[in-house]
Each structure stands twice: as C-alpha cells, then as structure tokens.
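Below is one structure, written out as structure tokens; comments come after it.
Missing here is one protein chain; the remaining ones are kept as they sit in the complex.
What follows is chain A.
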Amino acid sequence: MKRNANWSLILPPEVRAMIMSLPDRVLAELEEVRVREDRPLEVIFGGSYGFVTSEGKLTDLSSGAYKPNKEDCHRLLDLMTNHSLYTMEEQLRRGFVTVAGGHRVGMSGRTVLSQGKVSHLRDIAGFNIRIAREVKGVGKPILPYLLDFGQKGVHHTLIVSPPQHGKTTLLRDLVRMISSGEWCHADATWKAMKVGVVDERSEIAGCIKGVPSFDLGVRSDVLDGCPKAEGMMMLIRSMSPEVLVVDEFGRMEDVLAMREAIHAGVSVIATAHGQALDELVRRPGLSELLTEGVFRRIVFLQRTKKQMTFRVFDEKKRAMLIDTVRGGARV
C-alpha cells in the first residue's frame, strides 16, 4: 500500500485520517473511494463495498457512516486540481481528472451546456477516486503469444474484456515489456522496440505534465489526452513508432487510422470493451477488421474474485492459449 499512499494526499486531512485508519486488509485491496456530498463515505475494496465512520471504522450500515459536507467536497476539489480548477477545463468536460500517480478522480455534478454540448461541470458533489495499481508482470504469460518471429516484432493485437477486468493494466505491462525488450521467450532475441502510446483518457500512462507516472519501459512515447485517431496519425508522423498502443478502440475513425498504421508498417495493440468474440463481430468498426483478420491475436480477459483467465486466439479465431492465474483479484 505504501507505494500507492500518495493518492490520499488529495483528500482533506480529516477524511484522509478516516480512510487511512481503515484496517490494512481493506487498504491493501482498496479500489475506489467515493465521496458524495451529505451522503455516507464509501469505499470499494476486493470486489465488495462498505461505509466509513468518522473514527475510521468500516461499517455495512449507512446510518453510522461519516457524511462528507460541502466544505469537504470543496477542499477535495481544490486539492485535486492543485488549487487551480481553471487548468482542468478539458478534464472537467470529460468528467474526470488524473492526479499524481496515475489515479483518476471521476466527478459528477451539474453540467453546463454550451450550444448543446457539455462545456463545463459545476456544483460538483460526487467524487469517485479510482486507485490505479501498477501490476508488473501481468503480461508475462501473454506476450510470447503475441510475438511475430517472422517480422521480429509483435502482431496486431486486440485485448478484450468487460470494464474493470484489467485491460489497461495488461496493456501498460505489455508496453513496458516491449519498449524495454523483455520478450519472455528464449527465441526472441531482437532488441527493444519504439512504442507510441495514444493515451486519450490518461489511463495507460497516467501522465502528469506530460511525464508518465507508470513505468512504461525505456523506448516509449506518450501522447497524453489526445483523441485516438488523430493521435495515431500524429505519432506515426512525428515519433516513428514500431508499435502503436491505444485504449478503447472501436470507432470508425479509429479503424481508418489503424489502416494507415498498417500501411506504415506499424503494429497496433488495442483494447476494446466486450465479452465474447461473436459480440465483437457485431460492432460496426471492429467487425470489418475482425473479418479481414487484421488483428492477428485476440486476447480475452476474465477476472473473478479468485483468479484471472486469459484466452488468446489467432486471426482465424483458433484458441492458442487458455490459462488461469490465481490471485487475479489484485490485478
């Protein structure tokens, strides 16, 4: 937990003291802290939830829990924006802010519209602090299946799972290994590759002022907060990547950008929300790429409380690996 305790610096001191005096097993598995004005302070850990009393004890009853007041919310907002809300206008429009350490704070409140589009968020009364964990080594069993021995590189890969099942964690670890040349395979003797990351939601790298908070290896470049399709083109032009990495792939313009990347000889590793292969095929943008067999490898992730399941398919949808790792809940 020590490594991750920095996220708590954004909490007002009183609330922070309450959270920090929770039992260690809760802190070790803490996933989210939810602050809602005048409603009970909630923590989500290890797949379950509980409320926090003003003495820092865990309770199942909402009635005994501490209720953050307006002042608490105001201070939280001030601390997490580094006293400068105006520097976060773009993030407010998107509804979340990335803070030091790659943790994300989602916000809800009243939206201000301008010409029918959300231009701003005000009267912010709900916060969801999502604690990011860096799990090094999660990609180790998978990477050998993604290697392209002919081209001495990696295949075009699509990583698929429902939300909160560890897609981004896996993606981050793959970036780290590829850009530092840890191929996890005895026959893979080529050197590390240049990896370009388009991090639209500041989730993969958790950049603060352009510098990644997470370990993304040595030969990686991150374009932070950039729309995917545009970012892929920008990186191809400017940073000459050998591998392009994007999160939440699937819109039509992403597909066009991906075709461009393929022409440029760049491998693409992307993630998408989904449960099963036949469900993916129905998604407009992705179906084209899948039926054409553009993605040479498709990885499915499934996380339950006890374990993490990986399934890897090749472009003809033949299963290559089905593997289970215990203790997946921490991922």
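By definition in this document, a residue touches a chain if its C-beta (ideal position, glycine included) is under 8 Å from a C-beta of that chain, and two chains touch if they have at least 3 such contacts; residues count from 1.
To be clear about the criterion, contacts and distances are computed from a predicted model.
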item	value
The complex's invisible chain, by UniProt name, from "Na+/H+ antiporter subunit C", "Stage III sporulation protein AB", "ABC transporter permease" or "Cytochrome C oxidase subunit IV family protein"	"Stage III sporulation protein AB"
From A:N82, A:S108, A:Q302 or A:T324, residue that would touch the chain that is not displayed	A:N82
Chain A residues that touch the omitted chain in the full complex	9, 12-13, 74-75, 77-79, 81-87, 89, 92, 120
